[in-house]
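With one protein chain removed, the remaining protein chains of the complex are shown where they sit.
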Amino acid sequence: MALPASARQRRLSGRPDFYTSYTQDMALFNTAPKRRAVGVLAVGALLLPFLLTDDLLQLLATAFVAAIGAIGLNLVTGYAGQVSLGHAFFIAIGAYTAAALSGDPDDRTIGFGITFLPIWLLAAGLAAAAAGLLVAPLAVRLRGLYLAVVTLSLVFLGEHLFKEWSELTGGPGVGRPAAVPQMFGVRFDEDGEIFTGPQKLYLLMLVLLGIFAVLARNLARSGVGRAFAAVRDRDVAAAVIGVSLPRYKALAFAISSFYAGCAGALLYTVTGFFDPGSFNLLLSVQFIAMVLIGGVATISGSILGALFITLLPRLTRELPDLVPFVSAQSSGTITVFQIETTLYGLLIIVFLIVEPRGLYGIWVRVRNYWKSWPFSY
Amino acid sequence: MDEFLASLVRGLGTGSVYALLAVGFVIIYKAMRVISFAQPALMVTGAVLVSYLVADLSFWIAVPVAVLAVAALAMVVERLALRPMIGKPVFVISIITLGVDIVIRVVVNGFIGRDVRQVGDPWGLATLDLGGVAVQERYLAMLVVTGVVMLALFAFFRYSRTGLAMRAASFDQETAMSQGISVGSVFAVSWVIAGGLSALAGVFVGTGGGVDQQTWIIALKALPAVILGGLDSVGGAVVGGLVVGVVESLVGTYQADYAPWLGQNFAVVSPYVVMLLVLLVRPYGLFGTREVERV
Partner (left out) sequence: MMSPRCAGAVLAVAALVLAGCRGGDEDEASTGSGGVKTDVGVTSEPCPEAVDQSKGCIYLGTISDLTEGPFAGLAVPITAAQKAFWKKVNADGGIGDYEVDVTKYVRDNKYNPEIHNQVYQEIKGDILALAQTLGSPTTAAIIKDLVRNTIVAAPASWTSGWAFEDVIVESGANYCIESMNAIDYAVEEFRPKSVMAVHYPGDYGDDAAAGAKIGAEANGLQFRAVETQSGQQNQGGAIDTIVSAKPDLVILTTGPADAAVIVGQAAARGFKGRYIGTSPTWNPALLKSPAAAAFKAQYLLTGPWATFTSDTPGHQAMRAALGNVTGNDGYTSGWAWSYPLKAALQKAVDNKDLTRKGLLNAVKSLTSVDYQGMLPSGAGNYSGSAKDTVVRQNVISKPDEASPTGVSMLKDFFVGKTAQGYAFEKPCFL
């Protein structure tokens, strides 16, 4: 018996989980609190450029780009269960494609002068996705920790390639300028009349993050996302019920590498210069940390994790003002750099032991507590 | 020909260091099914400890002391960071060991400081002349020590009760527990052995050049060795380590003449290439057991 039209899309106030149609259940912002919360966040994020200083805006812009990369890694490792330690390799491919396309043709390194942002961003993503597709057959043959070590070897091979190819990268210890973000005559990394460079970059990265996040969330709740979950949970059983393993593993790697490539292209536009030695195991581990600390298999978790990890060094640098025996210089018994790295490692350990669902899991706990307050248990 | 032999001996020497590290990886894997990324930190800790102890003790006493100290550190790590995680996904535990590696390395780097620390070994850069081939003494020392250690480990696993318990636990944990084997102590012993082996490897890595803040990355070359040999085969790890060392050394000697287009220092990444090639043919390594997946 079909519901009357008036009841089909009805919502009951005070009953946020009462869905009267499938589309309602599957909608992106299916409850009113979610809609309001996202609205407030969006407005808040758009207002921030007028409230924060330039260096904080630069940091946040970097955090947003890192979030794009973290979302990509979450898609392949969290949603599809394919352990990938090779994220740094795909980020590097994206970064160099973009830098080469938009670089100055008269400089020491390769450059084609195409500075129009959508072109080099897409090209970076597609180049990295192509590399991801090449790696995918390995994922079909190998599982678990073997796959992790093989993706790790990709990072080392990529490092070697980029260090040798000095016409493209400048060579280790030398580096090259990053991609030039320019759209319709507006340069995003230089100060303009109304907005300063960091303000423009922040808004650009915010908009791009929003686009990529919505795309990823849509992917996760679609059939492809469900296929990924099946591959992660029991890939043999998934193959039995008709989920084509090679196809979906390849798709997972390709999409995640696309995200990584786009993130790589944008990551260095904030500071404007990068060195081939940056794309090492440490970078891969940073993204793994973002995914695990933020929350595996959640998009908002990836964003939270990326913000957390990117802002952590800045937060620890405020420590010397609070704690007397920590020194801000590079000598002294305990330096702020050592605390930063130790904290980073300790946070990875503690989060994984105590709250394996990461920051998102903590958020869920807090939310559940307040849902039934004052009758929480 | 002389050059080939000299390169071969060099490769076997460095390969034996990789073998020590690889065996540590494999022992932990066999016990816990986890790849521990903490070995680089333990390796550097061993080397740095020796570099401090040689100021007061003789090298031959400092090394066993450092090995025991690092083994104890490894046990502490296992108790604190890994014991609460039994039963959790294996990948997550591996990342925890990565976190442990970061923390330990920061602390040890504070003790290394800016300069290169010397381990005070008695061989230095002395060379022996073996039948016309100039061979550095330290490589021979590495080979001999590794051989002795491997024999000792073999005897331990074959003939002692704990060794038997470890083999049983790696084969089937639940059955081993039902037979009264404490799987927790198997984990602890496996970490102790791996820590000791890493420290020993660290001391050898420190001969010839010393140890500085970048030395830890050498330990990661044991990963291709482990994968090559098979994650759950101790013998495979030894073979893998030696193969990686020899390949690296031979490529280093001949690549500049025959294939300069591969770039400078291709030898550093050649183990990974070899690993990839082997995996294409045998996805579980040369001696690893094929996983049986039950649905």
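So that you can tell them apart, the chains are marked A and B in the order they are listed, and the count of residues begins at 1 in each.
Throughout what follows, a residue touches a chain if its C-beta (ideal position, glycine included) is under 8 Å from a C-beta of that chain, and two chains touch if they have at least 3 such contacts.
For clarity, every value in this text was computed on a predicted model and none was experimentally measured.
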- Task: For the chain that's been dropped from view, list the shown partners it touches.
- Result: A, B
- Message: For a quick check of understanding: of A:Pro137, A:Gly272 or A:Pro356, which residue touches the chain that isn't displayed?
- Response: A:Gly272
- Query: Looking at A:Gly175, A:Gly210 or A:Pro356, which makes contact with the chain not pictured?
  - Reply: A:Gly175
- chain A residues that touch the omitted chain in the full complex: 36, 40, 43-44, 47, 50-55, 58, 108, 163, 166, 170-175, 196, 268, 271-275, 277-278, 329-331, 337
- Which chain B residues would touch the chain omitted from the figure, given the whole complex? 3, 6, 114-116, 118, 124-127, 134, 136, 208-210, 212-215, 217-218, 252-253, 256, 264-265, 267-268
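We take it that only the chains that are shown with their structure count from here on.
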- CA centre of chain A versus CA centre of chain B: separation in Å? 33
- Message: Please output the residues of chain B touching chain A within their complex, sorted ascending.
- Response: 29, 34-35, 81, 84-85, 88, 90-92, 94-96, 98-103, 106-107, 109-110, 220, 223-224, 226-227, 231, 263-266, 268-269, 272-273, 275-276, 279-280, 283-284, 291, 293, 295
- Under the touch definition given earlier, write down the residues of chain A that touch chain B in their complex. 83, 138, 141-146, 148-150, 152-153, 156-157, 159-161, 163-164, 234, 236-237, 240, 281, 285, 288-289, 292, 338, 341-342, 344-349, 352-353, 356
